[in-house]
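Working notes for the structure below.
Only a single protein chain was left out; the remaining protein chains are all shown in position.
Then we have chain A:
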């Protein structure tokens, strides 16, 4: 018996060791990027680069934020924030409204509309990229926040999520509300919205990350550097032949670009996991 316990102890110890090794490997790229953002270009161009942080953190981050590449990084961060929030809020609003209509009303073409929305599941923007760009260009949406946000806010996933949630809300509640004289708008605001609070929050976390991390769409839609988002703007900073932006500044930008979504994951871990699991149902 004692032999078995001992064996388990060794197994657990090995498990911890394996996990720590895995985490070390997964965190290594970030560590390297962090170190690179605290040293000088001269430290980086002669390999091997240092593995411990240097004294130039403040200088590099300030240079990134204030001058950056084609546009200062503070501007790109702001654009990313506007786009991410616009996509998140837009998706949640239009999805919850259409799900409400589809679940709580009977009207002509209800199922037809439902299927139209459902089919968008199958059309990621990468697939229909050229014609979508043409449509946006024809509508005069290039280099505008509307152009960054609007084409990305249709989402069947969010509509489904709300539909499923509404289905689980007991009919008795609706009945009671109606007896009390509540109309559809009152019912939505006073009962449905409060009951969807956690789901909205979980969805918010997932969609914020989705919106912030968009790459191809902003790459096409924003030709004016002052409209660039940070995730795509960093690509413009990468050295091509005649190098203008230095690696420490690029790495500082990379860390600034990943900070907001990573913080959201850390701060709202429980909601994040909930949102992730549910949006895949």
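Here is the rule we go by: a residue touches a chain if its C-beta (ideal position, glycine included) is under 8 Å from a C-beta of that chain, and two chains touch if they have at least 3 such contacts; residues count from 1.
To be clear about the criterion, contacts and distances are computed from a predicted model.
Enquirer: According to its UniProt record, what is the protein name of the omitted chain, chosen from "sn-glycerol-3-phosphate transport system permease protein UgpA", "Heme exporter protein B", "Ferritin-like domain-containing protein" or "Urea ABC transporter ATP-binding protein UrtD"?
Expert: UniProt lists the chain that is not shown as "sn-glycerol-3-phosphate transport system permease protein UgpA".
Enquirer: If I consider the whole complex, including the chain that's not displayed, which of A:60, A:98 or A:228 touches that chain?
Expert: A:98
Enquirer: Which one, A:39, A:65 or A:153, makes contact with the chain that was left out?
Expert: A:153
Enquirer: If the hidden chain were put back, which residues of chain A would touch it?
Expert: Against the left-out chain, chain A lists 11-12, 15-16, 18-19, 22-23, 26-27, 29-30, 32-33, 36, 44-49, 51, 93-95, 97-98, 100-107, 110, 113, 116-117, 119-124, 126-136, 139, 150-151, 153-154, 159, 166-167, 171, 174-175, 178, 183-185, 187, 209, 212-216, 219-220, 231-232, 234-235, 238, 247, 250-251, 254, 257-258, 261-262, 264-266, 269, 272-273, 276-277, 280-281.
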